[in-house]
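Step one of this worksheet: look at the structure below.
Complex shown without one protein chain; remaining protein chains in place.
This part shows chain A:
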């Protein structure tokens, strides 16, 4: 394919080359890797810089949660097609689950000695945040940010 013009701005919907990535989070270097993947995807999809940083921070938060609370898990980063482009972060683990969801979403509440603003932080950074948790079986957090 010839391309003699400068690269056009990224299309409104995900095009070829913009694919979902699923990463296993087992170590803290995996957390850093997820941040890089998310930022690259956001930049590729022409998100604003502040949105790209919000996404990267939310991904870092979710990945660190997987590590600290569940001893590891899977984080999927997916571009959302459609009129309004978005990026979806899906964190899944088979950890202990969240006993009291309302409490976990309260600022300042933490079971693992964090600042207690991880999950509420993700809620604020992203446009949509769904948490599904079965105590004893695991947790699934789905967060979306639109462009």
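We take it that a contact is a pair of C-beta atoms (placed from the backbone, for glycine too) under 8 Å apart; a residue touches a chain by one contact, two chains touch by 3 or more; residues count from 1.
Quick note on the criterion: contacts and distances are computed from a predicted model.
Engineer: UniProt names the one chain left off this complex as which of "Anti-anti-sigma factor", "TetR family transcriptional regulator", "Amino acid ABC transporter ATP-binding protein, PAAT family" or "Acyl-CoA dehydrogenase"?
Structural biologist: Result for the unshown chain: "Anti-anti-sigma factor".
Engineer: Given that one chain is not shown, which residue among A:21, A:57 or A:76 touches it?
Structural biologist: A:57
Engineer: In the full complex, which bits of chain A touch the chain not displayed? Write them out.
Structural biologist: These residues of chain A touch the chain that is not shown: 27-29, 31-32, 35, 39, 49-50, 53-54, 56-57, 60-61, 64, 68, 107, 114-115, 117-118, 120-122, 124-125.
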